[in-house]
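One structure coming up, written as structure tokens, with questions to follow.
One protein chain omitted, others in place.
A and B are the chain letters, set down in written order, and residue numbers restart from 1 in every chain.
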Amino acid sequence: MESTHKSNMATPVLTETIDLAAKFPGRVTPDARPGYSGWMVAKEALVEVSTAIRDELGYDLLSNVTGVDYPEQSKLEVVYHVYKTTGGPALTFKTQTERVDPAEVPSLVSVWPGAELQEREAWDMFGIKFTGHPDLRRILMWEGFEGFPMRKDYKEPFHEEDNKPLKSRWPEGKHSYAEARNPYGDNIMFKPGFDPEKWTPTDPEEALYAALKKYKTEEKDGIKTDHIIVNMGPQHPSTHGVFRAVVVLDGETIVSLKPVMGYLHRNHEKIGERNTFLQNVPYTDRLDYFNSMYNAWPYALAVEKLMGLKVPERAEYIRVIMGELSRIQNHLILFGMLWNDLGAYFTPALYAFEERELILDIYEAVAGSRMMCNYQRFGGVVRDIDEANMKKIKDLVFERLPRKIEEFDRLLSENEIFVARMKGIGYLSPEDAVAYSVTGPTLRAAGIPYDIRRADPYGIYDRFEFDIPVRHNSDLLDRYLVRVDEIRQCLRILQQAVKQIPEGPFLAGKPQYQVRVPAGEVYGRVEAPKGELGFYVISTGKGNPYRYHIRTPSFINITSVEKMCVGTKIADFVTILGMVDIVLGELDR
Amino acid sequence: MSTNELNLPDFNIPSELDGKVAITTLDRVYNFGRRSSIWPMMFGLACCAIEMIAAQAARYDMARFGMEVMRPSPRQSDVMIVAGTVTKKMVPAIVRLYNQMPEPKYVVAMGACASGGGPFKEGYNVVAGIDKFLPVDVYVPGCPPTPQALVAGMIKLQEKIDKQSISKVRWYQKGGDSVEVAVPFLGPDLIDPRRIPEIKAKAAELATPSAQNAPEK
Partner (left out) sequence: MYGQGLIKGLSVTFSRFFESYTEDIRWLFKRYSKVEFHSSKDTRGTFTIQYPEERLIIPEEFRYVPFLVYDEGENGEKNIRCTSCGICAKACPPQCIWIVRTSDPVTGRPLPQPAEFYIDADICMNCGFCAEYCPFDAIKMDHDFEIASYTRNLLNKERLMKPASYYAGIRPKNNAREEAARAEKAAAKAAKP
């Protein structure tokens, strides 16, 4: 079975239909709700079933874990999407629990360690307690925050109405500042009778340091050594934003590391569930703000799948062109910033920004904005690429970028200092990479040729000739080289795409600001420059998504950072983190 | 840099000395020095920060205004460009950083988020504008403001500095050495220490049955 999949790599076929219900009678039933698919697993059997799914059926990559709240049925649901790294479609399974506190579900960290942060997120947002989870704390909000924000009955302090469009905006325009409506006059909320003077402050970090305590002291050769804890971030020049890592050090060597996040938690999902379907498109731009052209794609894919929309040819090509330009630009910035982290302050970054500016010029001319493109629509894109801009793109992909990539390669790749800082650092074994749900260039640098553009093609990627660059040492240098190769492959795709792009419409149907999306659930995913980006959307047939969850590569790839860092020097942590390529808008959402 | 910028318009400088001598006031010299070396803090919060970096990069090059020295340490910086969404979890750190900056210090709210909450204002973890905590000098709207817009905002800040007078500025007054802002802390929700009595009164009022029955608005 294994080998047939390998040979099918280029064009994976929908493989055998798996009948989980027959395999686990009584414990697994098909999810029969209209519009839903997958399997409903009894929560008592969850660990057993998922172990079998991993070991017997070969679904080794846990892509997505998320909660869904069904207050009407008084149920909390956990949804899992698993994939094979050899390619093919997803296997979806779910488990339900009563909507009481504490709502308990067994943790799957023992089966797929990559579930760790995602389960913590589900706990934070939904209050689903994962029994057996090694370190179940709040992740995006702080310890001590009141309420589980993603539950349907949670109302934000500025809550006005459940769904947009809000009635107060028109025709009476009775709108006032949200501050005026809130009793506290600000975006805050307290239980009635709350007394801030009597309230005993609990340290939000207490649990975190408690979790690190086990690393604190050590007896070695009869000498008792004490480790020090270093907090890097949230304001640190090398963490690429407001990311924080708490590092336990033995001298200069990292003993343990905990990522702390949520400093940019902007409540994407909650806002997304209040928004109409279309209104979410500009919000997706703000996820991975380097790649706004790519971000809306999986969302559009998901919604188009529900709506049954066919995207016109030209629009498919435009999406590929814009998306691949975005990938080039993303990797270039990464290289520039990597050198900042290594101490070569700003020269390579300036070179990288130069190319980026030229690409952004195209975005600005076509989509209207340099960074927040808001370019995708359901069934196509908003605007055509006209002649002049097409010429600009051609100039870039045929002339300038190939030249500049080689220049970059010359500038950096063989530099001895660079190689010394990168070679053999941050090793992550292929087995670990898969277990930790790592995707993107990091996974490919570990020797696993998993790229969704080939493994589960979307759009029109199956028409282009390109290779998936793979390296096998799984260190920082390889992660860098994989990306260099990837840029070259991007150029190959681009060159084919701009040659082949047909004339024709660029949007299916008429532009509409309110779309009708049939009820159902869907998971759309793409190979974003940083890894697998997925959108899990549930529609109930109304104007707004019932559930809108984003599986972001930055968030899930960060799970593996501890594994990569332990045993290396603190100075290498900066580089390792840089090479994971996180972006905070996406990490915290 | 020519001396013309420093010259007071009312004095006639003989042509042979033009460009070599400037007649000016102390305020002008003082402000000229400060406006030409505004060091921003290297501190980005969200998407706007990328445009801030782009403004520092080759194409827009803020170095032309003496703003190229981005300092990661608040102790060495003059202006805090709040570039991005301010979240409740982050705001204690931002206020602390602000308190650590030496006088004279300025705050530029870059982008819709920092100015007034931006598109994420309705979120439960978002602070609706940094001006709820810090005194903001310049607001740059836009989402994100293009690098050029940021530079325009920084020029606006320079204009503001030009209008200040050394005898009146806050940091040379008695006692007013530096503005300390009380650092908010995280409880069940974000608590601003300056507003504790208010919160207490309001929460007590909400706890009385009459308030509970009354409609929210």
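In this text, contacts are C-beta pairs under 8 Å (C-beta built on N, C-alpha and C of every residue); 3 or more make two chains touch, one makes a residue touch a chain.
Bear in mind the structure is a predicted one, so any value in this text is a computation, not a measurement.
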Query: Of A:Ala52, A:Ile229, A:Ala365 or A:Ile570, which one is in contact with the hidden chain?
result: A:Ala365
Listed residues B:Lys156, B:Arg170 or B:Arg195, member touching the removed chain: B:Lys156
Field: Touch with the omitted chain, as defined above, among A:Pro157, A:Pro234, A:Pro282 or A:Pro441
entry: A:Pro282
- line: Residues on chain B facing the left-out chain by the touch rule are 58-61, 64, 112, 115-122, 129, 131, 137-143, 145-146, 148-149, 151-153, 155-156, 160
Message: Could you pull out which residues of chain A are in touch with the chain that's been left out?
response: 164-166, 168-175, 275, 278-283, 286, 347, 351, 354, 357-358, 361, 364-369, 372, 374, 382-383, 392, 395-396, 399-400, 407, 410-419, 511, 513-514
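Note that in this section only the chains that are shown with their structure count from here on.
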- prompt: Where the centres are mean C-alpha positions, what is the separation of chain A from chain B, in Å?
  reply: 32
- line: In their shared complex, chain A is touched by residues of chain B numbered 42-47, 49-51, 53-54, 57-59, 72, 84-85, 87-90, 93, 97, 117, 119-128, 132, 143-144, 146, 185-192, 196, 198-200, 202-204, 206-207, 211-212, 216-217
Task: Using the touch rule from the top, collect the residues of chain A that touch chain B in their complex.
output: 140-142, 144-146, 149, 154, 156-160, 178-179, 181, 183-184, 186-197, 199, 201, 204, 234-237, 241-242, 262-267, 270-271, 274, 282-283, 286, 289-290, 349-350, 353-354, 356-357, 370-372, 584-585
